[in-house]
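A single protein chain has been omitted from the complex, and every remaining protein chain is retained in its original position.
The block that comes next holds subunit A.
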């Protein structure tokens, strides 16, 4: 049996969503497949790592005395000796060698490439986008800059850091005033709509920027789209891509905020993002085809692999499509959408594991070192034998 570690939780505002994604569908489908041994690796909000098979049940995290139970758990360590092992310290330490890691961390440290960098260093196959694409996708400004460079349409924007805002506020306000209003103010790195405000006039702008700067030190201000239809497209694959259905979230308010995205609807067992959606989105064949093409192109340009979800903004009157952002770990992998596209949760999760192994194998073939005599040529005393 394959030993698979699912890493979730983490020091992120999306800690709890990450726990849901890890269980629905990842751990549940892996366990149901009967094909692997699943090690749940939970990173607590204080950054401590734990792993105990009882954490394979989502119910564990819902217990009223969960924190107390966790405090009694032994922390788990990682060993990077030609691969990754989980190590529980003790007189006789217990070690489990991991074959594949399934990162299930949304937001900071997990989805921003940090975890991927760690796993890359460890030399273990891991599911999903690699370090570079995760880091770019996590930064809304980088994403827009890269996509603009490649000719993929994005809405006009202005960006700045916390320091720039305090130093050159007037200049920045001037720049922003040239955008077509209303505008959106967003923290550059946060997902799940946290800290985002739609601003209709200048009097609201400064406050919205302060809110965004509370969460992040880099802020994006971008034009909103008129006659808006929001759609999203989950994509999986490394070189050959498979597309899910184009999905239209039918949110109640203008902005799809965190509570709505994850907490409204309350459909049991659906995981994150299961409520309020039209799948496939009824936007006509032509727009659907363009969304799919742009989705594939965005996935390729950003260097995504495994899975990602590309979000689009459509001006329904002008029939203009803009790529809004890329999410490298869609909540609950958007398994509800994949299901409608003919991919069961088990096929999705096991398929992602295979893609991870495939990418790892390909990268193993690359040369990362070469023999050189540079050390010999450098000056300094030689060690005599």
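Here, contacts are C-beta pairs under 8 Å (C-beta built on N, C-alpha and C of every residue); 3 or more make two chains touch, one makes a residue touch a chain; residues count from 1.
Rule of thumb we're sticking to: contacts and distances are computed from a predicted model.
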UniProt protein name of the chain not shown, from "Dihydrolipoyl dehydrogenase", "UDP-N-acetylmuramoyl-tripeptide--D-alanyl-D-alanine ligase", "Putative aldouronate transport system permease protein" or "4Fe-4S dicluster domain-containing protein": "UDP-N-acetylmuramoyl-tripeptide--D-alanyl-D-alanine ligase"
Touch with the omitted chain, as defined above, among A:33, A:278 or A:316: A:33
Sites on subunit A contacted by the missing partner chain, in the whole complex: 25, 28-29, 32-34, 267, 269, 336, 338-346, 349
